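What follows is a single structure, written as C-alpha cells, with notes after it.
Note that this complex is displayed minus one protein chain, with the remaining chains in position.
This part shows chain A:
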Amino acid sequence: MRGAKSAKWVAIAAVVALGATACGGGDGDKGSDSKAAVDPNGKFSVEVGEPQNPLQPANTMESNGSIVIKSLFSGLVDYDENGKIVYVNAESVDSKDNKTFTVKLKPGWKFHDGTAVTAESYVKAWNWAANPDNKQTNSFWFSDIQGYDEVAPAEGKPKATELSGLKVVDDNSFTITLSKPIPYFVYKLGYEVFAPLPESFYKDPKAAGENPVGNGPYKFVSWDHKKQIEVTRFDDYQGPNKAKNGGVVFKNYTNLETAYEDLKSGNVDVLRQIAPKDLPVYKADLGDRAVDQAYSAIQTIAVAYYTKQWKDIDPKVLQGLSMAIDRDTITKTVLQGTREPATGWVAKGVLGYQPNAAGDVTKYDAAKAKELIKAGGGVPGNAISIQYNADGGHKDWVEAVCNSITKATGVKCTGDSKADFQADLNARDAKEVKSLYRSGWVLDYPFNANFVRDLFGTKSDGNQGGFSNKTIDQDIAAADAASSLEESEKKYQEIEKQLPNYMPSIPLWYYKVNAGFSESVSGVKYAQDGDPILTGVQVKKK
C-alpha cells in the first residue's frame, strides 16, 4: 500500500503547518451572586465590540473605541447631565472675545508613565493630530483653530506644520486663537480629540495606539484583540471623576443577544444596549437593574434637496408629511418603547434643549396633514421613498412610517433599502438618494448648536441632503457671533423655533438607552452619549 503511507505524510504536514499559528490566551475569574459591601478595588466588565481603530484619541470615531479612550484620557472639560461644563484637567478656560481662549491647567497632573501633563502636552498633541500626514480621522475638529488652512490646505502642499493659533504661555497655561469667534468653543473641548498626549507617544504613535498612555482615571493594562481590553484604576489621578472601582474589563461581544445571556449568567456586568429580541422581557428579567433613559441622539428623515422632487418644494408639503407620522404609536409598538417621540430638532440632555420646539409639526393629525400637502401643491409624483441601511434594524420602523403616511395622506411611500451602512453612505455622498433618507445624529458636544449649525448650515459637515437657506445661514452666523454662551444658546433656540417654516428634515424620535447591569455592581449611570459612566460604578464584595 504505497498510497497509504504517502497520504499519511501529507496529512501530518498539513496539520503541522496549520497548528503552527495556534496560540493560547486565557481569561477567567468572575463569579456572580453576593450582596455584600462595596469593594473599592473590585473590577467589573462592560460589553463592548472590538474598537475599529488604534486607541489614539484623535483617531477614534466609533463608540467601541471611544468608551475605552474616555476611560484612559481626561480632557480639559467635561459635561454634567444637564449639559453644563465641568472643568476636569483645566482650572479655567477664559475668553474676552470668544476668539482667544486662555486655558489654565490644574498643576500636578501626571500621565500614567509618570511624566507631567503640561501645556505643551496639549499643544503638541493637537498640532500632531491636525497634521494630515498623521492621518487622524478626527483631524477636522481642529479646523476652528487659526492656521488650520496652512497646516491642512484643501489643495496643494501644507505651508506649516503647526497651528499658528496655539501658543504655550508657561508650563500650566496656553492660549487658543480661533479663526473666528465661537461662543461655545469650550463645549467642543470636551470631545476626546482634544486630549493631551505624553512625550512617549511621538516616538512610535502606532505602538502607542496598541498600548496607550493617557492621563485619565484608568491606566491601560492589556488589549487582547477581539477578546478584551483591561484597564486598572490610576491611583495618582487628580480629577473630579476618580474611579470608585479597581478597574474595567471591556469584553468583546459580536452581538447583543449573547451579551445579554452572559449578563444573566454573570459573565459580564454592564451592558450598553439590549438586543431587540430581549426588549420585551428585559425589565422583567432584571427588575431595578434594567435601565431605560433618554440620551442625546435623534433620528430624522432627511430630505434630499438636490433631487428634482424636493428642489423647489413648499415646506408645507414636508410639514404635512411630518404630521402624517403617528410617532406615539410607532415608538410604542414597532420600536417597543426604545425611542421617544421627538418634538424638535435638538435632543434632550443638551444645553438649549426646549420642549416642543417644533410645535404642531410633530403631532399626528391626518386631516391637517392632507390639507397642508394640498396647500403646498402636493408631493411631486405623489410618491416618496425613504432610503435606509438594511443592516441597522431600520426596516420595521421605515415600513411603519410609510404605512402611516400612506394611510393618512394617500401619498405612496416605499422603503428604499441599501444592503448595508457603507452602501447607504455611498449613495448619500454621491448625491444619489432618490427622495428621502433616514439620518441619525448623536451629539458631539451637548450644546444646541451641534444639532442646528452642524446639520443645517449650507456648508456643514453633517448636511448631506443639500439643504440651503440664506436666512438660516445668516441666523447661524449671528448666533456664532454672539458675545456670550447664553446669548448664543438663545439665538440657536430661536433658529430651532424657525425650522418648522423651512423643514430641513422631519424629526422622528429621540433615542433611549435600554441597558442593564448585573447583581455584582451598583451605581451604574449613563451619560448623554448613551455610554455608562465607568468611574461611578461600584463593585460589590465577593
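Simple rule for what comes next: a residue touches a chain if its C-beta (ideal position, glycine included) is under 8 Å from a C-beta of that chain, and two chains touch if they have at least 3 such contacts; residues count from 1.
Please note the rule applied: contacts and distances are computed from a predicted model.
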{"item": "Undepicted complex member, UniProt protein name, chosen from \"DNA-directed RNA polymerase subunit alpha\", \"Quinol:cytochrome c oxidoreductase membrane protein\", \"ABC transporter permease\" or \"FeS cluster assembly protein SufB\"", "value": "\"ABC transporter permease\""}
{"item": "Touching residue (missing chain; options A:100, A:238 or A:258)", "value": "A:258"}
{"item": "Sole residue of A:139, A:296 or A:362 that reaches the chain not shown, by the stated touch rule", "value": "A:139"}
{"item": "From A:427, A:443, A:485 or A:534, residue that would touch the chain that is not displayed", "value": "A:427"}
{"item": "Sole residue of A:52, A:333 or A:356 that reaches the chain not shown, by the stated touch rule", "value": "A:52"}
{"item": "Footprint left on chain A by the chain that the document does not show", "value": "1-4, 6-7, 10-11, 14, 18-19, 21-28, 50-54, 61-62, 132-133, 135-137, 139-140, 143, 152-154, 206, 209, 225-227, 251-255, 257-259, 261-262, 264-265, 267, 391, 418, 420-423, 425-427, 429, 439-441, 461-462, 464"}
